[in-house]
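Note that one protein chain is taken out, while the other chains of the complex remain in position.
Letters are used for the chains, namely A, B, C, D and E, taken in the order the chains are written, and counting of residues starts over at 1 for each.
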Amino acid sequence: MKLYNVKLLTITCEILAQKNIIEILKKHEITGYTTYEVEGNGARGLRGHGLQTEKNVKVEVIIREGKLSDVIEEISRTLFADFALVLYVSDISVVRTEKF
Amino acid sequence: MKLYNVKLLTITCEILAQKNIIEILKKHEITGYTTYEVEGNGARGLRGHGLQTEKNVKVEVIIREGKLSDVIEEISRTLFADFALVLYVSDISVVRTEKF
Amino acid sequence: MKLYNVKLLTITCEILAQKNIIEILKKHEITGYTTYEVEGNGARGLRGHGLQTEKNVKVEVIIREGKLSDVIEEISRTLFADFALVLYVSDISVVRTEKF
Amino acid sequence: MEILQLIQSNLLTPIILFFLFGIIAARIKSDLKIPEAISEFLPIYLLAAIGLHGGIEMRNTGFENMLIPMFVAIGLSLLFTLNHYQILRRLGKFNIFDSYALASTYGAVGAVTFSVGLSFLKNQGVTSEGYLAAILAILEPVAFIMAIFLTNMAVSKQIRVKKQSFTNDDVSDIDVGLRETKTKLSQVLHESLTGKAIVILLGSIVIGYMIGESGFSSISIVFDQMFTGAIVIFMIEMGIIAGQRLGDIKKVGVFLIAFAVIMPTFNGIIGVLVATGMGLSLGGAVMFGLLLASASFIAAPAVLRHAIPQANPSLYITSALGITFPYNIIVLLPIMFAISTLVHGEGSIDLFNYITK
Amino acid sequence: MEILQLIQSNLLTPIILFFLFGIIAARIKSDLKIPEAISEFLPIYLLAAIGLHGGIEMRNTGFENMLIPMFVAIGLSLLFTLNHYQILRRLGKFNIFDSYALASTYGAVGAVTFSVGLSFLKNQGVTSEGYLAAILAILEPVAFIMAIFLTNMAVSKQIRVKKQSFTNDDVSDIDVGLRETKTKLSQVLHESLTGKAIVILLGSIVIGYMIGESGFSSISIVFDQMFTGAIVIFMIEMGIIAGQRLGDIKKVGVFLIAFAVIMPTFNGIIGVLVATGMGLSLGGAVMFGLLLASASFIAAPAVLRHAIPQANPSLYITSALGITFPYNIIVLLPIMFAISTLVHGEGSIDLFNYITK
Partner (left out) sequence: MEILQLIQSNLLTPIILFFLFGIIAARIKSDLKIPEAISEFLPIYLLAAIGLHGGIEMRNTGFENMLIPMFVAIGLSLLFTLNHYQILRRLGKFNIFDSYALASTYGAVGAVTFSVGLSFLKNQGVTSEGYLAAILAILEPVAFIMAIFLTNMAVSKQIRVKKQSFTNDDVSDIDVGLRETKTKLSQVLHESLTGKAIVILLGSIVIGYMIGESGFSSISIVFDQMFTGAIVIFMIEMGIIAGQRLGDIKKVGVFLIAFAVIMPTFNGIIGVLVATGMGLSLGGAVMFGLLLASASFIAAPAVLRHAIPQANPSLYITSALGITFPYNIIVLLPIMFAISTLVHGEGSIDLFNYITK
């Protein structure tokens, strides 16, 4: 089975920033993503206990290398300052590269 | 600590395909896997809202390179056409290679 | 956007071992991590059904290569024997390396 | 005229209003939703309550007279499923998979619709035969199993035809295909019979039968008095989900929209008449009609996605949940009640009571 | 003296005791918690119950006389929000973002506080005007919208000032900024109005109005009789969350602590007096005061985090939930009740009944 190299962008952030992330993705014409709620600890303290709005969410995006940089740049610029947020990139391989 | 290279196969699909995936894994004598429910968006639209049966699930399998190709091939052949499904492979390292 | 290479340590284990993992992280002065509940199958059988205490959890830690080995070593030594547990390491890149 | 008044009076019950409210909430894109755990629990609760109630009734009245209605219901369900298939395939020009999937969705029954029907009757002060809960349980898998069987037959035939026209290279593949078909059918049978809806329903019927009224008293506040309130909460979620699907209705096409309204009306009215003919009570005939009129939207995706994965799920879910369900509980239920009242010869009096009430 | 007795008697109700219990459980680091699905569902349930109740009352008593109290409430809420802002910005030296966020948190209303107030009155055998539920719904977004509008005005001004002092390179950026501001405001408006709290509350009021007492009877066990029990369960979770925040109280500073106690007292007492002046009943005046006294802690983070992301959420959540909420339900509610009793000229008799009870 031939596999093609693409990137996986993973964003872990407070749940109220999810909408902002999805909007940024949409702006860059990315409509494929996977999300799920998580708990966590970081610079802004323990998150995921207490009020519903204080949970974290992970957003995972399989993305071509070409779009990656722009998306990361916009997330960094608009969200890093105000929101609890961590992001990272990994190398992955997929079967159907035309999907991404 | 010596680490050994293996593969991580990640399948994100509609929850009703989970059983099919697990069966394919079993057929290839893979009994180790991790699953969790997620939401997502893709070619088949927004998933994870509404009816229970319209959620997505992620299935993660730590797997030796040897078996990888066959598993991917069978999933592609039997499920790609009918189910909302995305899969990717990443390189990982583990401590206890005998477990996989 | 300049990206920096770090490691992602992923631990999948029974939920009652989560506290032990977090303590080990704390001991190595790691306070950033993300956790979420999962189900799974492995050497200790199907987990995630039945009693609350029989679920699994995934703990993900973005970590500098320097600390990685010690953390893995301590987890292996103290928890491998008694708990259902699997761990792996992947290569990732981040924007703000000073966070980790 | 009276029917319109019945419909209007039904519209003003909390169950219907909260359902419509849910639809509106979804249309204005509100973030309102009933947490998953609650909306997953409520059908279990509703089925347990229905089952207990049915079981207790059966203990009181015996279940000898249940056999005929049950077999008639099964027969009608199979007949209707075949009928749906012909209509969808011939007139609707749907492919074989979608046709069978839709045919069985409408041949099967809807437990939520049944709950609403019971509440409707309660509201009218009318009772129904307890064994109808048992028929609900038995009817659940019938239409699916037939549709799946027929689909697999059709597929096997296609494969066999291919086999003859191609070279022998694929023979083993085809054998595997045939074997898989059989496995699938027995799997679906097992999955259907052990599906949570049937299991909790049958279990509760048996338990209700064993404990009777006296054993039930200690739990009647939870399993009887809270019933309508629980449906109301569930209807909010059903409304939200139906509302989210309204946008997809255009995609299902005019033919299916018409099918989703006309077919249940036809099936339901026949059900009421047949049931009356078999001697069921006014309320029992309504519930019998509702069984045949209702389409499955909770069980259907779970069963059909495995059994006929080639069928497009948004067709059968959208039409069953987005069109037929609202139509059934808002419009058809009062219509069937009026018809049943009429054919039970108590028309004038009952309707009068109802309207003046 | 009598007020102390009222407070003491209020302290010994299950609602308050389970809230304090939750705080203690959090402080001793117990792993007790109400599962998320339950604590997500309970506010929806409480608002539905409040709305239904209010709607039914409005059907009984008409809602002509609701208009004046409503506009007065809106006016007071806007006035108070501006007042909060001045105090926080001038005296408290908070930055513009935190000031507006806090000002609107205290200008907005708290649905949970409202629920506790209704239970308190029920306990006293006192009723209140049904339309107050509608005022609760209408008041919810008012303070937020104003604060967000003013914040965006201020930010735009800052940007415009920058624009004049810098080179033209950033012009397009600034235009984008201004456009984004407008989008944001209309987004917040839409999000507020379609937010689950308002939607379920308004929906239930309308439904309550349509079904009336008779339609409600079938669901009154769930939506009326279980109300206080449900609040009790919710208060355990509220106590736990408040308890977890107690540690952060030091961080909010003495000024904000004082603000979080004095401001609600001031707003609430004015509310009681104004309401009494407008002719509201004893209980109605208490609830009107409570609307103005209460701070929002469930809606606030969801709205403000998007609208004023620069504001520090732990400031407004901690002060509203950790200080004002306990103060309001334990201390201020009985105080307002005593004042309302006094100004309604039934002081001696009612208080006497209350205390001897």
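Keep this in mind: a residue touches a chain if its C-beta (ideal position, glycine included) is under 8 Å from a C-beta of that chain, and two chains touch if they have at least 3 such contacts.
It should be emphasised that the depicted structure is a prediction, and the values quoted were computed from it without experimental measurement.
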Which chains here touch the chain that is missing from view? C, D, E
Of D:A37, D:M70, D:L246 or D:V343, which residue touches the hidden chain? D:A37
So one chain is hidden, and I want to know which residue out of E:I44, E:M66 or E:V232 touches that hidden chain in the complete assembly. E:V232
In the complete complex, which positions of chain C touch the hidden chain? 14, 16-17, 19-20, 49-54, 82-83
Interface residues of chain E (partner: the chain not displayed): 12-14, 17-18, 21, 24-25, 28-38, 119, 122-123, 221, 225-226, 228-230, 232-233
When the complex is taken as a whole, what residues of chain D touch the one chain not shown? 35-38, 40-41, 44-45, 194-196, 199-200, 203-204, 206-207, 210-211, 215-216, 218-219, 221-223
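We take it that only the chains that are shown with their structure count from here on.
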Treat touching chains as neighbours and tell me the shortest step distance from chain C to chain E. 2
As a test of understanding: of all chains, whose mean C-alpha position lies farthest from that of chain C? D
Looking at Cα centroids only, farthest away from chain E lies chain B
Chain-centre distance (mean CA atoms) for chain A and chain D, in whole Å, is 41
Could you work out how far the Cα centre of chain D sits from that of chain E, in whole Å? 43
Indicate the whole-number Å distance between the mean C-alpha point of chain A and the mean C-alpha point of chain B. 20
Touching at least two other chains at once: which residues of chain E meet that condition? 36, 40
Two or more other chains touching the same residue: where does that happen in chain B? 36, 90-91
Between which chains is there touch? A-B, A-C, A-E, B-C, B-D, D-E
